[in-house]
Structure formats: C-alpha cells, structure tokens
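One structure, pasted below without further comment.
Every protein chain of the complex appears in place save one, which is left out.
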Amino acid sequence: MQKTRLEAFSDGVIAIIITIMVLEIKVPHGSEFADLQGLIPVFLSYMLSFIYLGIYWNNHHHILHTITRVNGQILWANLHLLFWLSLVPFATGWIGQNNLSASPMAFYGVILLLAAIAYFILQGVIIKNEGKQSILAKAVGMDWKGKASIILYVIGIVSCLYNTFLAGSLYILVALLWLIPDKRIEKVYKEMTDL
Amino acid sequence: MQKTRLEAFSDGVIAIIITIMVLEIKVPHGSEFADLQGLIPVFLSYMLSFIYLGIYWNNHHHILHTITRVNGQILWANLHLLFWLSLVPFATGWIGQNNLSASPMAFYGVILLLAAIAYFILQGVIIKNEGKQSILAKAVGMDWKGKASIILYVIGIVSCLYNTFLAGSLYILVALLWLIPDKRIEKVYKEMTDL
Amino acid sequence: MQKTRLEAFSDGVIAIIITIMVLEIKVPHGSEFADLQGLIPVFLSYMLSFIYLGIYWNNHHHILHTITRVNGQILWANLHLLFWLSLVPFATGWIGQNNLSASPMAFYGVILLLAAIAYFILQGVIIKNEGKQSILAKAVGMDWKGKASIILYVIGIVSCLYNTFLAGSLYILVALLWLIPDKRIEKVYKEMTDL
Partner (left out) sequence: MQKTRLEAFSDGVIAIIITIMVLEIKVPHGSEFADLQGLIPVFLSYMLSFIYLGIYWNNHHHILHTITRVNGQILWANLHLLFWLSLVPFATGWIGQNNLSASPMAFYGVILLLAAIAYFILQGVIIKNEGKQSILAKAVGMDWKGKASIILYVIGIVSCLYNTFLAGSLYILVALLWLIPDKRIEKVYKEMTDL
C-alpha cells in the first residue's frame, strides 16, 4: 500500500508541474495575433517540457511498478527526482522570456541533466534494494539510453556557448530517444512471468 | 492497474487546469463593485471554459472506462489531448483581458478545435486497439457530435473576422450539444452486458 | 467505481482551490515585520476561506458517501458547486487587498451564498435520485443548518451597506455553525444499519 501512495504522490506532483508550467505563458496585453508572435519561443519550450514531463511520468511509472517494498532511501531518491523536475517550469519560463538565448538554454540543459542523474540514482537505489535478479535490473541492463541522454545533455550545455540551435536540437533528440516506447521492462517482465 | 493510473493522472491534470484557470481572473485594485465590471468578459469566458473542461472530464471518463489494456499509443494520444486542454486557461485569459475582441476569440476557437481533434484521435486509437466489436466502437458509431463540433469550431473561428458575437454563440452551442448527456456508451454497454 | 472517481475529482479540485488561495497572499517587497501588517486582512480572510473549504470538503464527503449510483444530473450539480467554490480564492483576494471594505465583503458573501445554494441543489438532486427513504433524505431532514446559512449570508450581504464588521461576524458565525460536527448522517446511517 505504501507503494501505491508513493505512486499517487509522484503522479500528483508531476501532474501539477506539467500544468502550472502553463502559468509561465503570460497572457499578452495586446489583442492582435501579432501579440502572440513574441510568445512563440515560450510556446515551443513549453511543448518540449510537456513532452519531457510526459516521458518522465511514463518511465517513472514503469520503474516504480517493479518495486516490491518501499524504504526511506527510495522515498528520498524519488523526492530528489521530483525536486529537479519541479524546476522545469522555471527553466522553461526563462528560456521563453529570452528568445532562446544562450544562458537560459544552457540552464535548461543543466536542469534536465540533474533530473536525468536523479532518475539514474533512483533506478540504482531500486535495483540495489530489489537485487540483481529483479525485473528492473534485468530490464535496464546496459541502460544505454540513460547514459546517452546524460552525454547528449552535456554536449548540449557546452554547445550553448557556440550555437543554441544545436543545443535545442540535442534536447529534442533526447526526447525522441525516449519517445520510442521502452519495451525492455515489459519484455523482461513477460519472460519472467512465463517461467 | 495501469489504466487506473492513467485515469488518475488525467483526472489530476484536468482538475488542476480547471482550477488554476481562476488565477487568470486578476483581483482588481479598486474596492468598488464598478471595478468588477471590467471583469465580466473574463468571468463569462471562465464560465464557458469551466463547462468545456467539465464536459471533457465527463466524456474522457467514459471512453477510458471502456479500455481493457493501455499501450504507448493510447498514453501519448491522451497526453496530446491534455496538452491542448492545458492551453485553455491561457486562451481564456487572453479573451478575458481583451473584452472578447476578434483575435483572442479566434485563438480560443483554435485551441478548442485542436482539443477536439486530439479527442477524436484518442478515440480512434482506442477503437483501433480494442477492435471494431468493442463497446466504444459501437457506442461512438457515426460520432455526429464529434464531427459537428469540429465543423462548428471552424465556422466560429472564421466568423471572428466578421462577428465575434456569432463566434461566441457557436462555441456555446457546441458546449450545449455535449451537455445533453451522452447515453450512447452506457446504452450499448448495457445491451452487451445483457447478452 | 464511477462514484470513487467523482469523489477523487472533487477532492482534487477542493485540494487545489484551498492551496492556490495562498498565491493571493502576495509576498511584500519590504523586509520588516511592519511590511506584513498590511497583509493582516489578507491573512484573516485566507484563514476564514480555508475553514470554509475544509467544511465543504468534509460535508461533501458525507453526502457523496451516501450515493449508490452517479448520473449526469449529480455530476453537473457537483461541478456547479465546484464552480462557485473555485471563485472563493478570487473573492478572498479581493477582500484582502482592500482592507475588508464594503463591496468586496458583500461579494465574498455572494460567492458563499451561491456555493451554499449549489450545495443545496446537489443535496436535492441526490435525494431525488436515491429516494425519500435514503440515508441522506432521513439525515438531512429539515436541514435547518443549510437554510439558516442561506438566511445569514443574505443578512450579511445586506449589512455590508452599513457595517462590514457585522457582515464578517455573520460569515464567521455560519462557519462555526458547521464546524460543530454534523452527526446527523452518521447517526441515521447507524440506525438503518442496526435494523
């Protein structure tokens, strides 16, 4: 039951983050379509962040699903992940208000990087608790996606010094990487259930 | 169980959208009833959006209820719908701050149209997954309401060029169309259960 | 199950209303305790609204609990109640920003009155659906509290023309009236279960 409550709380926090982010899109004072033009970068960054949070919600669901018992370590590793995710609306708002300029783009990458690391830690803590033979341990395996994301974020952050367009493309690339459904956990789960 | 979590997450997001929308009604500085007068368009648009989100919550409940298994496609079609719904408070705020003028009214229609299309896609994805003989497939049938809404939204958006009052009336008409309880799904469900 | 979802959605909306209300308490620019002084009316109105929403949550829980089946009428009567409750943060913010002056105090009363009427309607719709012999019908009985509240709100609203202090006292009185735990439903429920 404790697991259910952990899931419900995490879902609640992610649902709120994904929704209050829209409050960063400030209603323009003018009443013409031209007044919306200045909001295009805000809108694009909102869209990317929405997709990112959707991916986190989805994957988070998969790894929590494999837990058999919750302890303090898992609880705090989970809150640590939610902490960085909760800063996504702020980072998104800063990008949007500054026309995708360099520092906000780098900062956005840093928040995504820290969230990715927090996810990595959470995954590690769960595997440590559930054992090397657990569903999650087998499913994650080499976890090339997790590692690739971290490398791509770092390249993206550094590239902000030279080309924010490249940085943006890299952040989108990571999202696409994860949008491809992660069948690893489901597959291993099925195999273990079949035995 | 995955379905329950999908429902809970969607309900959470819709509950937050419907509630944070009230934050777009800015508290006036003056302390007289006359100071509220300027808020009448905000209030009216808030009321309409509240009803729209209530309708989406209700219908969304009905179609998710018929799902027997959740997959990545349904999950993302659902997030796609939530994305457009999450922009309703912004569109509502823009209308309200500009005294129901043309561009904001058209923009509001565009967001409603995109949400309607997203709902249409979600419905299609579910039917594709559940099969032509599923409860939802039979219940939806011709789906004249869904199609009529899309046509009415398009007419409403175009009519903003000439008459925002007409546009507003069309948006209200679509809401009324859906407020009439949709007994189709319940009816077909009952018939299939009786067999 | 549909009832569970109705409860969860309503709880979600009330939880969000009760919490976003705090966003109306704007952080002062100064850094002295004296800068908080101007916030005392905001704080007091926040406290009263918090108690009101707590009462609604509690009583709402009791009446939904007695429902055996949900239909469109109940659903919309419930959304109607949530609509007026969602305006409580706005009304609270207006009172707070204007030092408890007359019009905002009257407006606050109007919102409370409309919420009370919506609650009354919801109760009626449920009783109509569940029958005169239902738990709720017996428990509510004469419903003197509901009726007294409506009368006290009306007196409070009118009294704003003469004395906002009296109005405030009447609103507090209604809250106290409901804070006294409502044992009616639980008692009748027990009696009917004992038979």
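A, B and C are the chain letters, set down in written order, and residue numbers restart from 1 in every chain.
The rule is short, and it goes like this: a contact is a pair of C-beta atoms (placed from the backbone, for glycine too) under 8 Å apart; a residue touches a chain by one contact, two chains touch by 3 or more.
No experiment lies behind these values; they were computed from the predicted model shown.
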For the chain not depicted, the shown chains it touches: A, C
Residue touching the undisplayed chain, where the options are A:59, A:86 or A:129: A:86
Touch criterion as defined above, residue of C:25, C:44 or C:117 at the omitted chain: C:25
For chain A, residues in touch with the removed chain: 2, 5, 8-9, 12-13, 16-17, 20, 23-24, 71-72, 75-76, 79, 82-83, 86-87, 89-90, 93-94, 97-99, 101-104, 106-107
Those residues of chain C which, in the complete complex, touch the missing chain: 7-8, 11-12, 14-16, 18-20, 22-23, 25, 27-29, 31-33, 35-36, 47, 50, 54, 57-58, 61, 65, 179, 181
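Convention: only the chains that are shown with their structure count from here on.
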Apart from chain B, which chains still form joined groups through touching: A | C
Same or different residue numbers at the chain B/chain C copy interface, by half rule: different
Distance from the mean Cα position of chain C to that of chain A, given in whole angstrom: 38
Touching two or more other chains - residue numbers and ranges from chain A: none
